[in-house]
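Every protein chain but one is kept in place in this view of the complex.
In this document, chain identifiers A, B and C correspond to the written order of the chains, with residue numbering beginning at 1 in each.
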């Protein structure tokens, strides 16, 4: 866009996995955009829509009533990286670079800026498109909350809500019988969901990807509670947790799965091993995509709305190449290039971990 | 108890698996008992406590505030059948008959009647104890809702609530991507939870133990929806569902598990097969004991309270050997011996099944 | 419609107040209608749309995803009685009969049948239109559950859910302080919502329209609990409850309000009087339309779906002039003319009332 030209038309897309709050961001962008005389193009199915030129105008009526809805009205896709685009060339899938096409569509649509909502993958693409001359503003999104560049990402609170509610339910039924309950949460590399859900739900053992655990420590904690007359133990395990020296127990969805254990996942494995090694009846629950679904919590709706309205503010000020971020209780912005690839993992000195230890939660490992 | 003698002291126990509403029944029995000048003995851990003489007096303060709590304040146990009691005789586990001991404890405690809350197993034992001269009143309990003798059992509505809420969540996340979501519910022999949860949640395919399904019909329905442009399909499968001619895919908890499939359960198997046969991304959720936990729904609290107060009414009227039952909108009673062993299964002409078919839900089979 | 002619096109409207489950009925009608080759016209804003010829075609996509939504996608109206239609004639509002116009629109639209979802008022109108030759099928609707012709109406369980959840919340906060909490529910003439909500929530005092209460009995119960060391009492009062010999305390919305008390409603009055007469701190909550809003409970979604699919079944069988009804656990039908004007009120011998008394709940009156 020419220097001095006002921003008059923006595109918006949601990339990567689903996350409660996406619609609230879309609404938070669209309403003030129209108030400021902009038009808004909703690009469908993430970057797929950008490459394939699929979009629709977003009017205020389109975003009315979506604040409380889970999912994204624009659709999403995990596959659409314009720089690594799978294309059927003479019967074979070939990976090609379609970023030029993306840029052409951006221009053909007459966009002055693109607001890209997504996680690390989305921000990488956004940054590269930015370097090609596209005016991009980022909004960070991940239920895992593992972005270094922002204190909190929307969707995380909602995921933690689902985990906590589940642990609350398991508490009552576990306490009627002498039982161990295992609950598997999302979190392949970062254990924030399991940490926060387990802390809020009052789990007894938390197994996180960051802290490879010792089986004996798990059995010990369970038996210790049993000996003290506690009727139950609750183990909250992130899908990416693994025993010390052990391999990640991958879900059936992964093609590379060659596990000798032949079990559904770490949750089932933990349940099986506890039964075998303690003799206690053990049951497991796999939350799966429940953690990505449903209406966002009020916390996430507010954060999403603030992120959305801040993104349009950045666009109007032509502060391109930046991503909205929460620092303390203020929304601010960081350079997208500074934001990417800095993952925030759970560390032993984290106050949440310390609080968990203080109330007697075991991480299956000595710190 | 001698003829003409008034009922002055009752025992109460909760047998079998956990079920939301147990505490509401205990409260519904205890409060009016005291009002009528009776004393109440809470027998701990089901029939285990009856054989091992473990009990505690229940006063009004003990049942105050428990109406909304899941679980049972008396504890429960799946193991304690006095007629088939596992005993360590010279280092070996031997099955012995301890029913005489149960009767002696009943008498030693000075009980005039026993209120036994439980499912089919509990009612069988109750009936046999009844034949030995114990004054028993039954209260039916099963989240599966598979007792012929009563229209509805408490706990079922709560279990259906959990399933429905989960399907609601999956709907939003499924609709953002092109996906199939599989949700596995309880129900080893009777499919009521999956039927009602799936009907209320708006699932697309229901797989029930009563209707062995055809894999092709499942793939077909999923593909048909995909072709129509629907972004997702939701499959609700009871843990006891099985393909035509196939075996039950048993959970890891079962000792007899010798499955070649080596998967966690039917939910995971269905997800795996759909992915393989349709190419669509599929995810699964296993609710497990979430369905037994948490605060009972208002419906279950009301039904439980009515059952409890009706049971004490039966005891005061010395209508022993009977079980409270719901017929239409009235609580009434049936003979325990008539109630047992008549399982209520889902049939094709059930109005719920018919309504499901009418709104386009597939059962993976032609009726 | 001519004898022997098949039903090919139906209209559907929702009359009267809002009620969770309306959309589930609309979906339950529309999906099987299309499966049976019918077309469906959605008539907007109840009978208003019938008189003013406002409607839209309903396709399957229109009812996809509405099962779990509160409200009605067709809109509703309390005002539109074709037989008593307010019309602006030369600057004055005159009440005229527009039923002929309604009939003409019905015919002009080519409707073979009309499915009218509503309460007593709607059924009255439906009956009169029926007598004029319109083919009407009724579906009963009232959160108050006060129709004699059906055991249960959808929406009631959802309203009770809201009340119960509110009482649950009040319990925890009330128990921290020494306090009386008053909660006002809907129910101007019938007290079912307060009865069932209060029973499920464990209220201490229930004040229903059917049982004019004595102030002294209310104070007495509250003081008795206070003396026993209970930290709180919860009073659940239906908006139509009134003291013996007293007048109904009407809400501000009523034009005829000439109350000397000048208070918002009976809830506030009860709170005020308890404070004045017992010296105990009292707080009140007025739920208002929360009871009509939100997603229907699973129970209501199932009942609504069954009602909807049964209604289309009645239409196809040309069983006009009938209304779907629940009897025990079966959906059946009754003549609309038999259904109307038979209100079902709470009576002292109702099992719910008896159960409430048995667990120590006071109705503020001696039975």
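We take it that a contact is a pair of C-beta atoms (placed from the backbone, for glycine too) under 8 Å apart; a residue touches a chain by one contact, two chains touch by 3 or more.
These figures come from a predicted structure and were not determined experimentally.
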| item | value |
| --- | --- |
| Chains in view that touch the one left out, judged over the entire complex | A, C |
| Residue of A:65, A:110, A:133 or A:279 in touch with the missing chain, whole complex considered | A:65 |
| Listed residues C:104, C:177 or C:317, member touching the removed chain | C:177 |
| Contact residue for the chain not shown (choose from A:98, A:128, A:141 or A:171) | A:171 |
| Residue ranges of chain C at the interface with the undisplayed chain | 14, 17-18, 20, 22, 69-72, 75-78, 162, 166, 168-177, 181, 231, 252-253, 262-265, 268, 271-272, 275, 281-290, 292-295 |
| Residues of chain A (touch criterion as defined above) contacting the omitted chain | 27-28, 31-32, 35, 65, 67-68, 151-152, 157, 160-161, 163-164, 168, 171, 175, 196-197, 199-202, 295, 297-299, 301-302, 305-306, 309-310, 312-313, 327-331, 351-352, 354-355, 358-360 |
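In this text, only the chains that are shown with their structure count from here on.
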| item | value |
| --- | --- |
| Gap in Å, rounded to a whole number, between the CA centres of chain C and chain A | 41 |
| Centre distance in Å when chain B and chain C are each reduced to the mean of their C-alpha atoms | 31 |
| Intercentroid distance (Cα basis), chain B paired with chain A, Å | 36 |
| Where chain C touches two or more other chains at once, by residue number | none |
